[in-house]
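Every protein chain but one is kept in place in this view of the complex.
As written, the chains take the letters A and B, and residue 1 is the first residue of each chain.
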Amino acid sequence: MKYRHAAALAAIALVATACGSDSESSAPDASPAAEAQGVGPITFANGKDSSGVLQELLDKWNAAHPDEEVTLVELPAQADGQRQQLIQNAQTESDAFDVIALDVVWTAEFAANGWVDELPEGALPTSDIVPSLVEGTKYFDKMYAAPWGGGTGLLYYRTDLLDAAGLEPPTTWDELVAACDAVLQLPEAEGVDCYGGQFNKYEGLTVNFSEAVNSAGGSVVGSDGQPTLTTPEAKAGLDFLVDGFASGRIPKEAITWDEEAGRRAFQAGKLLFHRNWSYVYALANETDGSSQVAGKFDIAPIPGATGYGHGTIGANNLAISSFATNKKTALDFITWITSQDVAQHLLVESSQTPAYGAMYDDPELIDQFAFLPMLKEGLQNAQPRPSIVHYGDGTAAIQEEVTAALTGEKSAEQALSDLQDRLSEIVDQ
Amino acid sequence: MTITMAAPKRRAVRLTKRTGDSWTAGYMLLPALLTLALVAGYPIVAALRLSFVEVADQINPQTGMLEKTESLGLGNYVGLFVGDSGEAFRNAFMNTTLFTVIGVVVETALGVAMALVMNKAFRARALVRVSVLVPWAIPTAISGLMWKWIFESDGIANTVLNAEIIWTADNSTIFGFISAPFTAVLVADIWKTAPFIGLIVLAGLQVVPKEVYEAAKVDGAGPFTTFWRITLPLIKPTVVVAVLFRMLDALKMFDLPFVLVGANKHSVETLSMLAQFELSNVRYGPAAAYSTVLFAYVAVIAFVFVKMLGADLVGRGLKGRG
Partner (left out) sequence: MTMATTTTTATATARRYGRLLSYVGIGAIVLYCLAPFYWMVVSGLRRPSDQFATTPFPNPISFQNFQAAFSATNGFARALLNSFIVAGTTTVFTLAIGITAAYAIARLEFRFKNVVLAVIIATSMFPGISLLVPLLRLFVSLDWINTYQALIVPCMSFALPLTVFNLTAFFKQMPLELEGAAQVDGCTKWQAFRKIILPLAMPGVFTSAILTFIAAWNEFIIALSVTNEKDMRTAPVITALFTGQYKYDQPFGTQMAAGVAVTIPLVIGVLIFQRRIVDGLTAGALK
């Protein structure tokens, strides 16, 4: 095992060297890449590198490129905190961050404000990357970031309980509800609730709401950028969540749940179905006593109104700050760290799910990461969250109105029509 | 009679020369004023200016780029009173005021009680002092996390209270009418800052000469009389300082509700949080307007407070006589 990883690292290092020398020799005026000039040390602003794997990779790069050293700048773990740091930095036009990790939903905002540079066409092997992930890096048809890992919502379900009731995992909401009604009557399902996702008033709620609307065949914002929430589909999507709370299928404390709180409930055996990201898979399978459901659950794409639903994409992409000085190094570095070899290394060493389609079909990897096929299925169906330039306002309005509907303060229709008005205003701003 | 005994006699200093004093005072104040000018004065002026800058942005339909036009005006202030932003402002204003009033009253009562106990305590003195510092010494960012942990739906607070209260959801209530997240933030804030008042008041208590109490005892004053008639008037200057600074802090409350409950939660949103929300959405003008109004609010409250209670504190300065 160790040897294989060492070999993989060595291979990556070789690629890193090759990459560097290659780009050094290419003429600066060959392509739109001409915009990316300046060679020298850069910084890479990303969330925390808890496993240390990223630093190991950077060490390799730095060994191969002594004049183009990359320093890791660790940003807060929470997305809000990261965004604030990145925006502050852009506002002061500081060159402290060169390569930045952008959440997929910030692409429009950062591109429209001119805080990140457009990436030259052909710089990245986009044809090998899952199309929905490439889509998430674009704004007005131009690519502003390199896909670096992909993720989407998955349905975790208890195999032991479904088996006891003789049921298959649900593909639609109706099946999910029927399965709950059947399973929760079983004596072994005592104290188990039907379904849970992320319903606290934060970004996770926008994710869950968008997924529900998309899974009913609707959309939050249409392709023309205008909100489309007065449709029957949007209503059906929100109703799934509202009815869940009203009927008690979703436990009432789920109104405070984020990813971790939901995971804890699922791991404590308190949920039959749970919507979460792929990181839960390994943790819920821990046999050190932290999980009551190890070996007793499996995953599926999230259900929808009439078949599998559409998860939303959760991914970090890599972009070049407009205020960076050494943009050529930045581009070379991005090309390397988003390459397939590095992606494989990151998957194996730190479970970062890849952007490359082929890796989801690799039997050796599937052996190790059993969730890959389901995740691929989910990613193929996945749709981005609404692309809004004033994303912060948009997501706040969504969270506001959806919370009002979930707590029964407003009817679903009222919440949706209010949200339609507010989003229209935000989009036209 | 005990009061006249403790009150300082004002005589001797007037003998010193005024002009000499002015220069000395100038030199002595300079370092403090320079520091404040650099890292508070300059940013405040910059923020004040921003509050009058209105930014209109338009997405270019061809390129998708945001095009911003700036103009000077009062639009950011008008926004505080009309429409959705006006409603958000009123809500934040109420929250800020309630947090401050309830919080500071409870904290002061607890803090003074703590100081009295600590002043009397001759045993376990070290333990008490260390204990009192602990809530204050835990960084707010971390104590917010700690309370969030305590107030989880399956956390220790519900276990101890044998309740199923959803503490951190925006619209959640206790008994149907008390806002649960508001209560949670208030509890965490009081826990953290009552010891702060206790510590300042304790220092004030310790410069009260023992003879004063002995004299009171000889006169047959009971503990409550002693407290109201002697102790309280003597420690009033330090209590006033403690309460004043707690109010200034409470009116600017940000970290605790932000970490414990989260951004954009109306039941605990304070004016500072509202300003932060505007900032994080790159609307510097409205953010600066919120901050300026908060600044004015704090200033008025501080002024009224000092005028009403703090004659001793700045009396000579404000009255302009020795």
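We adopt the following convention: a contact is a pair of C-beta atoms (placed from the backbone, for glycine too) under 8 Å apart; a residue touches a chain by one contact, two chains touch by 3 or more.
Computed from a prediction, not measured in an experiment: that's the story for all the values here.
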Of B:A113, B:I174 or B:A215, the residue in touch with the unshown chain: B:A113
Contact footprint on chain B, counting only the chain that is left out: 8-16, 18, 21-22, 24-26, 28-29, 31-33, 35-36, 38-44, 46-47, 113-114, 116-118, 120-121, 123-143, 145-147, 149-150, 154-156, 159, 191, 194-196, 199-200, 202-204, 206-210, 220, 222-225, 237-238, 240-241, 244-245, 248, 252, 254-255, 271-272, 275-276, 279, 284, 287-288, 290-291, 294-295, 298-299, 302, 312-314, 316-318, 320, 322
Sites on chain A contacted by the missing partner chain, in the whole complex: 43, 45, 47-52, 55, 71-77, 81, 85, 88, 91-94, 96-97, 258-260, 263-264, 268, 277, 279, 283, 286, 288-290, 350-351
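Methods note: only the chains that are shown with their structure count from here on.
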Interfacial residue positions of chain A with respect to chain B in the complex: 80, 83-84, 87, 91, 108, 111-114, 139-140, 200-202, 252-253, 255-256, 261, 264, 389-390, 392-393, 396, 399-400, 403, 407, 409, 422, 429
Chain B to chain A touching residues, read off their complex: 57, 59, 63-66, 84, 152-154, 164, 166-172, 262-265, 277, 279-282
